[in-house]
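Please see the structure below; I have some questions.
Removed: one protein chain of the complex. Kept in place: all other protein chains.
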Amino acid sequence: MQTKTPVGILGATGIVGQRFVQMLEHHPWFEITWLAASDRSEGRLYAEAARWRMKSPIPTRIAGMRVSAAQPEDAPRIIFAALDTGIAAEFEPRFAEAGCAVVSNSSALRMQADVPLVIPEVNGGHIKLLECQAWRRKSGGFVVTNPNCSAIGLVLALAPLEQRFGLKTVMAVTMQAVSGAGYPGVASLDILGNVIPYIAKEEEKMEEETRKLLGRLNGSKVEPAAFAMSAQCNRVAVEDGHTESVSVQLKEKAQREEIIATWNQFRSEPQELRLPSAPEQPVVYLDAADRPQPRFDADSGAGMTTTVGRLRPCGVLDWKFTLLSHNTIRGAAGAALLNAELLKAQGYLD
Amino acid sequence: MQTKTPVGILGATGIVGQRFVQMLEHHPWFEITWLAASDRSEGRLYAEAARWRMKSPIPTRIAGMRVSAAQPEDAPRIIFAALDTGIAAEFEPRFAEAGCAVVSNSSALRMQADVPLVIPEVNGGHIKLLECQAWRRKSGGFVVTNPNCSAIGLVLALAPLEQRFGLKTVMAVTMQAVSGAGYPGVASLDILGNVIPYIAKEEEKMEEETRKLLGRLNGSKVEPAAFAMSAQCNRVAVEDGHTESVSVQLKEKAQREEIIATWNQFRSEPQELRLPSAPEQPVVYLDAADRPQPRFDADSGAGMTTTVGRLRPCGVLDWKFTLLSHNTIRGAAGAALLNAELLKAQGYLD
Amino acid sequence: MQTKTPVGILGATGIVGQRFVQMLEHHPWFEITWLAASDRSEGRLYAEAARWRMKSPIPTRIAGMRVSAAQPEDAPRIIFAALDTGIAAEFEPRFAEAGCAVVSNSSALRMQADVPLVIPEVNGGHIKLLECQAWRRKSGGFVVTNPNCSAIGLVLALAPLEQRFGLKTVMAVTMQAVSGAGYPGVASLDILGNVIPYIAKEEEKMEEETRKLLGRLNGSKVEPAAFAMSAQCNRVAVEDGHTESVSVQLKEKAQREEIIATWNQFRSEPQELRLPSAPEQPVVYLDAADRPQPRFDADSGAGMTTTVGRLRPCGVLDWKFTLLSHNTIRGAAGAALLNAELLKAQGYLD
Partner (left out) sequence: MQTKTPVGILGATGIVGQRFVQMLEHHPWFEITWLAASDRSEGRLYAEAARWRMKSPIPTRIAGMRVSAAQPEDAPRIIFAALDTGIAAEFEPRFAEAGCAVVSNSSALRMQADVPLVIPEVNGGHIKLLECQAWRRKSGGFVVTNPNCSAIGLVLALAPLEQRFGLKTVMAVTMQAVSGAGYPGVASLDILGNVIPYIAKEEEKMEEETRKLLGRLNGSKVEPAAFAMSAQCNRVAVEDGHTESVSVQLKEKAQREEIIATWNQFRSEPQELRLPSAPEQPVVYLDAADRPQPRFDADSGAGMTTTVGRLRPCGVLDWKFTLLSHNTIRGAAGAALLNAELLKAQGYLD
């Protein structure tokens, strides 16, 4: 019998940390052996330290584990990191320096020149960038990141278009779920019956991460994609699933049916390698006039598929459409998990 | 003592009809003397025929009025119409033909060449178009309309920019309140914790009405404004207040402070004439980073003011911002009421 | 290979009809061969006639079936009925008369003296009552019903207490989900940010059905249980899952731990017979101070388990507690399905 590879979770008690616990429960390759969180949680049982907000029950084995100190000394080599940005900026380098493979969901290092920002279906080749990291040369450790929850769904829908037709311009307006703000996150008094037209730094992240993800790796750096882009981010009273109204201008003329086929036929390395968390179909076009909707479509492909709908001509750019992506699965824990699976398939975790 | 002018309401039992009743309760010029609705309601007490959904109590005098048949024979000359489109297409011409001044909130005749589509602050001059109507010549009757609830807030924000800087391109994504769909309207199972990225015909209305409103009256027709425009419309779990994420390209270069001043200083005929329902300030810019929000700002200027915020450069067009407008006040009953006040001020109701 | 028993659904396009379709998709014993709905739907493809509101996709085979006329002529023997009360009162007898085994979720016949009202874990023996039906003697057809969605969770929590300690008094206040009202059902304008303290006839149903369910079959009639009971029913902005605040007075003194054990150990015929839809544990007590909650607990036991929590002394009666039950699974389609499984196990469907 094959033994599983031990992994740890940094920031295990938050919403994204809980998603890692949930998604790793029956993972065929990885097994949680270490959980760390803030000092306040250290030494407590995980079931007591975490205010469990997932709908499936907390896995029994994990519930009884003690929360470790956030120190690399006793940590396993592979670390999933779900830390707040400020803390991540301090802790992720420390773990990489100590030789850990840090697979991070934080925004802290995403835009650093030598840190790969990766969606396996889109730019798996950018992983090579980690060879440029000083940590890698010193201790074998490294940091690989996944994008923001609002960027990842967008980029999954854009990548097939960019590959096939080329992108000139992208405009996106988001309607984002409250789980994206963590727990306790958004106060109920702020969002019940309301829209908040502002999420701090979100628009900046969407714009620059999208360009890095669709950029070209050139030796030791990624040249960002050159298209014009603008994002507007709103918070709405939805639990899970970011909806986005998008308009694009393409370099080449495209027919509606060609675009739909391009989305539906899009497959990439994770699908070819049959990575455990890879959805069969990364992008699914829905024909119904009023879809995708968070209630019905956020869990498509176990939360790893981006659903798209309402493709129609745009009076300003070429085409407009609506997309939806699960923000704490494909937009966070599932994204990092798929990154780890690709790293393992490429031999970086041996 | 001055007696008030009698007015009637066609479609008095629906959500917009109820807003008319509420807004006319203490109106200084107009007094409701006639209420009509579908056959089902005819002859019943208004309090029984209408499922009252306003937050203020149903006015006692109106509660005890009988609902009349929807026939022009006994109707007063001034008719506020809040009918569904299909029915409006049949009934509004019938009342106009019989000599009524029909001030309509319906979409049925808005785009008809000889029907004025008016926001008093924006294009009050278009009212003259009613002189081209055959009804006018025949019986003195006419139809004047106000725009869709999603167009009116947008156009109030755009008009000062068009006048001062000129508009080249407009993109708008809406997050619309459920009251816009009437009552019962949107099923709770469809919108609780959800976003619906589709409202039938809404995008088409927004695009064409915006151009007609900002167009130029040229003899017997309105030449639509020439800028490029694209709208995407979504329904969210908000009771009242449509929020819109907008991007614009201007003909002339503008500084951020100039644009804000242009909005805040925008005044027009209704303000000069001190029309009873005219807000002191049609457009108000809010400085806070996270405003406007439906919860706090939908009722600005008694629901007649469009609030704007978050003006910042756009990576694709020139500027982007968020706007908010009360959809059943400025977006429906209040819009028609202000139209009627302007008509009266211009002598068309004598 | 064993072939499955063909079943039909009357009222297949509504919310409960859709639940039947969803729950029967992979059923080991039953297979849908016939779908009927109102005249409006007759002859249309099911996928077009039903506005599908389940979260799992519509089963492909069913999507392509034609909706039949609601006539017993071509219907299979076993009919799951999900009709509105008024229509059920007319159609269910017609199908029973024609020889069908009607397993009904409607309230129309529940309180009729010769119609079994059954929860398999609680009063499976009442099924014998169907032998008293004239339809049975004439054509072999019969009607068996399950209780209202607000009664069933309550009775599942009360039955073990009644059996072990005896019940003297029951008071229940409900907070019911919108899916209980069907689709379109509750208007979003009525429930967003609101509570509606009234559901027509619901309190009467809860009170009389609870007594019939916990009553004793005595020859050709059920003697209702004798305890005092009072129900108050409210609608809240929850999608699925009815929550109830309950107080009870017992005939015998009970310790808190005894009551909890009585719930957790409660098993009955469906569990012994391993009926396909029977939950392993019909009642589960949750220790956490703030559970059960619809978000986390409505799906317990695939929606067939009643969760209970917060057992504590009551200042007026003996004990008070909170319970939760999934209203369209255990409270409707799942209840009927389990009834059908018990009927089959008892030989009534041969």
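Chains here go by letter, A, B and C, matching the order in which they are written, and residues are numbered from 1 within each.
Convention: contacts are C-beta pairs under 8 Å (C-beta built on N, C-alpha and C of every residue); 3 or more make two chains touch, one makes a residue touch a chain.
The shown structure was predicted, so the numbers you read here are calculated from the model rather than taken from an experiment.
From the options C:Ala89, C:Met111, C:Leu217 or C:Val236, the residue with contact to the chain not on display is C:Val236. The chain that is not drawn here is touched, among residues B:Leu161, B:Leu192, B:Leu213 or B:Ile329, by B:Leu192.
Considering the whole complex, the residue from C:Ala63, C:Ile87, C:Met111 or C:Ile196 that touches the absent chain is C:Ile196.
Set against the missing chain, the residues A:Ala49, A:Ile127, A:Val178 or A:Ala345 yield one that touches it, A:Val178.
One chain is missing from the display, and on subunit C it is touched by residues 169-171, 173, 175, 193-198, 207, 228-232, 234, 236-239, 243, 245, 247, 289-295, 309-310, 314-317, 320, 322. Looking at subunit B, the residues touching the absent chain are 55, 192-193, 295-296, 299. In the full complex, subunit A touches the hidden chain at residues 15, 53, 178-179, 183-193, 237-239.
Following the convention adopted for this analysis, only the chains that are shown with their structure count from here on.
If you average the Cα atoms of subunit A and of subunit B, the two centres end up 42 Å apart.
Remark: subunit B and subunit C have CA centroids separated by 47 Å (rounded to whole angstrom). If you average the CA atoms of subunit A and of subunit C, the two centres end up 41 Å from each other.
Touching two or more other chains at once are residues 192-193 of subunit C.
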